[in-house]
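A single protein chain has been omitted; all remaining protein chains appear in their positions.
Moving on, here comes chain A:
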């Protein structure tokens, strides 16, 4: 079983959801992103999602796009992001990567899979790669023992939902809302329905992302999902801080609050 799968199983046995925290690689710097992700783990984030920055992130809202732009302007390369994966994996927390497809295709799909596995990454979330176009990635992830997380959406038909989760390994990413990344005032009404639709067609754990930003929201989502994925709210801690120390403190505080939330599911 995949390392992510083991982590999900353990959390399930503890009667709680897994907390996945996302941060763009190289934001605000390569070293700064390693420090931020390490702090998140220390404060209770179970799984780190390392987003490989991309120039045209159509699934991301303004917060993550701005952070990605800062990382790219700082000169971060795909090779650097693998170094970050390696450093964060050394903390013991499972590390999953996420990126748009072009950087992977450009790096070389099989070579990327090989290097990601060697760096200790568990797999890849692909926001703009659907299974229909993923033959090369299916083969590479198979060859190198990596998880594949495709997204399902409230608009996915039953047939597409079944087809998509059939190609997933590790966990399924359910997008809670029709929209892009970014914390929202209310949690989604569509998400519980989507999660139960996924459960009808697979035993894989389901992580819910998009729109979660507070401990209370994390608790609500933890009431019906196996994993709670938080990105923009964590990124904002660093983005909005007036100093590095202030950013890290805010990041630790929010991480701890979210970790508390997933341990207190609202059912």
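Methods note: a contact is a pair of C-beta atoms (placed from the backbone, for glycine too) under 8 Å apart; a residue touches a chain by one contact, two chains touch by 3 or more; residues count from 1.
The criterion applied here is as follows: contacts and distances are computed from a predicted model.
The complex includes a chain that is not drawn, and of the options "Tryptophan synthase beta chain", "Quinone-reactive Ni/Fe-hydrogenase small subunit", "Coenzyme A transferase" or "Aspartate carbamoyltransferase" the UniProt name matching it is "Tryptophan synthase beta chain". Considering the full assembly, A:107 is the residue among A:27, A:107 or A:171 that touches the omitted chain. Touching the missing chain, out of A:113, A:151, A:218 or A:234, is residue A:151. Listed residues A:56, A:142, A:200 or A:246: the one in touch with the omitted chain is A:56. Although one chain is not drawn, its touching partners on chain A can still be listed: residues 54-59, 61-62, 65, 69, 72, 77-78, 100-107, 127-130, 132-133, 150-157, 160, 164, 175, 177-180.
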